[in-house]
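Shown below is the structure under consideration.
With one protein chain withheld, the remaining protein chains of the complex are depicted in position.
Now for chain A:
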Amino acid sequence: MSATSSPAISLKVEFGGGLELLFSNERSHTVTIPARAPSPAGADTDVHPPGGGGRPADIAFLIAWLRANLLQERAELFEENGTVRPGILVLVNDTDWELEGEGEYVLKDGDEIVFISTLHGG
């Protein structure tokens, strides 16, 4: 987790379509993550550059952070090659993340990020 002195942002994260089963069976979570991510993307999330190095926290970082800190089981059903597994939809403040730059979207304090799996039976 981030050192107490590091700047942090607070986000609302929701899981749906069965993904909540990987996250303690809770659909809605409020998380506080470091405001800056280690650079480059995909680096170890436990290493936080002191004093504002690295890059601003983006969704790619959030995905890695969630995998490392919130996910309880079967990580391969959530994350794959530094992004979400194909078939998982992501919304940023109720907008398709494909319109927001996907993993490169820079998170702001108070953002609401929704992950929905489409992979479960119909």
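In this section, a residue touches a chain if its C-beta (ideal position, glycine included) is under 8 Å from a C-beta of that chain, and two chains touch if they have at least 3 such contacts; residues count from 1.
Definition applied: contacts and distances are computed from a predicted model.
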item: Listed names "39S ribosomal protein L13", "Ribonuclease P protein subunit p40-like", "DNA-directed RNA polymerase subunit" or "Cytoplasmic tRNA 2-thiolation protein 1", with the criterion being the UniProt name of the chain not displayed; value: "Cytoplasmic tRNA 2-thiolation protein 1"
item: Of A:Glu26, A:Glu73, A:Glu98 or A:Glu112, the one touching the omitted chain in the full complex; value: A:Glu98
item: Interface with the undisplayed chain - residues on chain A; value: 16-18, 21, 85-87, 89, 91, 94-96, 98-101, 105, 114, 116-122
